[in-house]
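Quick one: structure below, then a few questions.
Here the complex is missing a single protein chain, while all its other protein chains stay put.
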Amino acid sequence: MSASAAVHLQGVGRRFGRRWILSSLDLTVQPGETLAIFGNNGTGKTTLLQILATLLSPTRGDITIFGHSLAREKNSIRRLTGYIGHAKQLYNHFTVDEYLELVFRLRHKTTEKMRTRVDQSLDTMGLTAHRQAIIETLSEGMKKRLTFCRLLLCDPRLILLDEPHPTLDAQGKMIFDRLMREWKQNGKTIFIASHEHDQTLAHADRVVIINEGKFTHEVRDRNKYVE
Amino acid sequence: MKKIVLIAIVTIAILFPIGYLIFGGLEKNMVYFVTPTELLAKGKSAIDVPVRLGGAVAEGSIAFKEGVITFKVTDNTNSMSVVTTRTPPEMFREGIGVVLEGRLKADGVFNAERLLVKHSNEYHPPKEGEMPHEVYKSLQKQK
Amino acid sequence: MLSDLITLIQKDFRLIIRSSVHLFSVVLFGVLLLLLFSFSMGGDIDLLRKSAAGLFWITVFFSSTFFLDQSLQYEQKDGRIEGLLLLGVDPKIYYVSKTFSNFLLLILVEFFLLFPLIVLFDVPFSWSMLTVLIMGSFGISALGTAYAGVTTSLVSGNVLLPLLLYPMLIPLLLAGVQATQLCITGDLFNERFMWYSLLAIFDVVFFVAAFLCAPFLFDKSS
Partner (left out) sequence: MFVVFSLIAILFFAFAQYWALAIAPPEKWMGDVYRILFVHVPAAWNALLMLSVSFVASILYLIKRKPFYDRLAASSSEVGVVLTGLTLMLGSIWGKPTWGVWWTWDPRLTTTAILFLLYMGYQILRRLIDDAEQRAKISAALGTMIFLNVPIVYFSVKWWRTLHQLQSSPQTVAPEMVLPLRLNAFAILGLALIFLWMRMRIARLESQKEEQ
């Protein structure tokens, strides 16, 4: 079962200093599923996503992503996942175009189709008009959209979104909803950690609630959660 | 497998240079100090260049005068007059090895800015009849 | 691998050109230090020439710490290093690229520092001095990049960087000062070769060691 699963967690825990941010998580997510993670601040949502994105290693437990072990095949997992976190990871002295070209080159090790892919992603995120702008001069909402451009260029199978809503502007939110539908159609596996329950629930297949480093509730049917 | 090869190559790249440093005999080219003969051989080009001069203090050559010490340093072939205003350490005596830092002046006298005693690496109890305390005190008196 | 390396170095240079103010301030800082040293030593030109090599290398040390700290601080901010790793950049390659670009920029900074050295300390210029500088700078950036990668992610890291880095760089300092001194005063007993080989050994050992350690220093999850 776990072999065919997109993400499989078993007894995953993570400690910072003396505190166990995540104590023991078990979870299986099937390919194409969209999982919403709710929970108060400091309950471990971000930590969980960072672990899945291979930014942190778990203190204990096993994780497999598309059949690759996180402990041993980190590089294969990095090629399959895309992550948008709180840090935007942008080089703010670059122009939008330069940055996306850098991303494309590092990800695909080639310049083939680079132009068309970059143009496409800019078009999708509504940033074509700003392609020559230095990133530093963009508004926060635009910068957030640029991180989505990066995600589109990477074309990952597993998408990890850590609170995507707050910094998105109105236009960004519209594009985001459209993107989510597109991704689901294309069979992407998506994790969203969020406080904006209504906007997230519209997309989620499943909701887990995390509290004190553990999953406390799991709701399969999103209508039930509303109740 | 690839990883092991990488680590092996790279470890050699660390161990080889360090091994070369330790066993490579680089020190053959090394000049801790030059002897009077070597310094004299350089002729005029050695004048006023900072060097370390080493050798033994020649027997009977030490003279104290108004805070200035003059003596001769010898390597058993050549000797060189030395002038210094520095206070020598307590072990300074005739026949002992010294290392001097300074410059050779045009008048052929070595001006030492620092005077170091090279004490031997041998540790022995005093021979019969020798009192270590007396020897030590006599050294202090010499000063 | 190689294409990543080239892309990353290009990226560094674009960054430096866009924010060249930083580089300029580092050069200015170095020039100021040399000026202060020569002031504080008084007008004795003999004394100045005698201590030129030591003071110059101290200046290089100070300015390079600022420079390395800035260079890696920028990467650490806003998760930029992590972003690169997630794109599939090998931390070892990242280390090599950063070392290399820091090295080239360090050479550039030192090149500008040579002028005040020659003017203020009345030191004759020689090409062998440049060789010493190149070998020394590579060692500084090889170790400095690795150390700055660690310290910039810590609280009070900018104090910690010189505290950890300078003692490590002592062989380089000694070899650099001695070799430079010999370039200035003349190499009476041909001792220079030894200092060159010491610099070379230092460079190779620490570049390779830091290369091997790079995943532990730059990638939190390895």
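As written, the chain order gives the labels A, B and C, with residue 1 at the start of each chain.
Basically, a contact is a pair of C-beta atoms (placed from the backbone, for glycine too) under 8 Å apart; a residue touches a chain by one contact, two chains touch by 3 or more.
Please read all numbers here as calculations on a predicted model, not as lab measurements.
Engineer: Which chains here would be touched by the one that got left out?
Structural biologist: A, B, C
Engineer: Which of C:Ile107, C:Ile134 or C:Leu174 sits in contact with the chain that's absent?
Structural biologist: If we include the chain that is not displayed, C:Leu174 is the one touching it.
Engineer: In terms of residues, what is the contact footprint of the unshown chain on chain A?
Structural biologist: 15-18, 57, 59
Engineer: List the chain B residues touching the unshown chain?
Structural biologist: Residues 14, 18, 21-22, 26-27, 30, 32, 87-92, 99, 116-127, 130, 132-133, 135-136 of chain B touch the chain that is not shown.
Engineer: Need a quick check: the contact residues on chain C for the chain that isn't drawn.
Structural biologist: That gives, for chain C, the contact residues 143, 146-147, 150, 154-156, 160, 163-164, 167-168, 170-171, 174-175, 178, 194-195, 198, 201-202, 205-206, 209-210, 213, 216-217, 220, 222.
One rule holds for everything that comes next: only the chains that are shown with their structure count from here on.
Engineer: Can you figure out the chain closest to the middle, judged by Cα centres?
Structural biologist: Ranked by how close its C-alpha centre lies to the overall one, first comes C.
Engineer: Indicate the whole-number Å distance between the mean C-alpha point of chain A and the mean C-alpha point of chain B.
Structural biologist: Here chain A and chain B have centroids separated by 68 Å.
Engineer: In angstrom, rounded to a whole number, how far apart do the mean CA points of chain A and chain C lie?
Structural biologist: Whole-Å distance between the two chain centres: 38.
Engineer: Between chain B and chain C, what is the gap in Å from one C-alpha centre to the other?
Structural biologist: Averaging C-alpha atoms per chain gives centres 34 Å apart.
Engineer: Enumerate the residues of chain B that touch no fewer than two other chains.
Structural biologist: None at all.
Engineer: Across the complex, what residues on chain C touch chain A?
Structural biologist: By the definition above, chain C touches chain A via 3-4, 7-8, 11, 14-15, 18-19, 78-80, 82-89, 220-222.
Engineer: Show me the residue ranges of chain B that touch chain C in the complex, using the header's touch definition.
Structural biologist: Per the stated touch rule, the residues are 7, 10, 13-14, 17-18, 20-21, 26-27, 29-31, 34, 38, 42, 45-46, 49-51.
Engineer: Can you check the complex and tell me which residues of chain C touch chain B?
Structural biologist: Residues in contact with chain B: 50, 185-186, 188-191, 193-194, 197-198, 200-201, 204-205, 208-209, 211-212.
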